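Structure first, commentary second.
Removed: one protein chain of the complex. Kept in place: all other protein chains.
The block that comes next holds subunit A.
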Amino acid sequence: MSDKTLHIQGVTRSFGDMLALQPVDLTVAPGEFVAVLGPSGCGKSTLLRIVAGLDRPTAGTVALDATPVTGPGPERGMVFQSYTLFPWLTVEQNIRFGLREAGRPEAEQREIAARFIARTGLTGFENHWPKQLSGGMQQRCALARALANDPEMLLLDEPFGALDHQTRELMQELLLEIWEADRKTVLFVTHDIDEAVFLASRVLVISARPGRIKAEVPVPLPYPRDWTVKTSPEFAALKARLMADIREEVRRSAEA
């Protein structure tokens, strides 16, 4: 369970003359699941990368409780859209990467890795190389690798974006199951409306570039959720509302 609050204050980012992100203010409470929804190229990934410490804001600050974010760190675990398992490490060694970096004893590393291998359904694949895994398994391993560090928050940058539809839905359910059990703060970037509504307790709609928070939509569907919620009228209503928001932004970014 996370217990730190993420504070984003007046964060902007420009690349040369181009403004990518207008001032963003956002507070994410411990244990919240926030989806950042927007058309491609709207700056939502830039925002996530700033929170991760992989990119620096042009202005504004990011802090976890009172500690300002100045660079990447293991307390903010990240899963990328591209497959970023280390190809020279086995599944088990990939999951132990952060623990080893933190200098934890080997027995403890193995014990923690075994736990997350089981939770992400990778049992039997401990000694496989990443190239031997399907895309879905690679992303499960990447999730296990981030979780093994016991981070304060998880930053997910369209982690299922490269997967086929069926695999993607299974991955969403797995992520939801893990979140419902651990209640880690999640910031989840996506352009998929269904995904955002199904997973998140709050959806932020980002406008076309330069990105800003255009709307903030709470998702009152109760947890634990399962796939049947996707056919409920509440789900449909939320989806319709977000679709209207997003369509307008997609059109604007296509015209820009």
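Please note the rule applied: contacts are C-beta pairs under 8 Å (C-beta built on N, C-alpha and C of every residue); 3 or more make two chains touch, one makes a residue touch a chain; residues count from 1.
The working rule: contacts and distances are computed from a predicted model.
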| item | value |
| --- | --- |
| Which of "histidine kinase", "Sulfurtransferase TusA", "NitT/TauT family transport system permease protein" or "RNA polymerase sigma factor" matches, in UniProt, the chain that is not displayed | "NitT/TauT family transport system permease protein" |
| Given A:13, A:44 or A:145, the one touching the chain that is not displayed | A:145 |
| Candidate in contact with the missing chain, chosen from A:43, A:98, A:136 or A:210 | A:98 |
| Option touching the unshown chain, where A:68, A:87 or A:218 are the choices | A:87 |
| Interface residues of subunit A (partner: the chain not displayed) | 52-54, 71-74, 76-78, 80, 82, 84, 86-89, 97-98, 101-102, 129-131, 142, 145-146, 149, 155 |
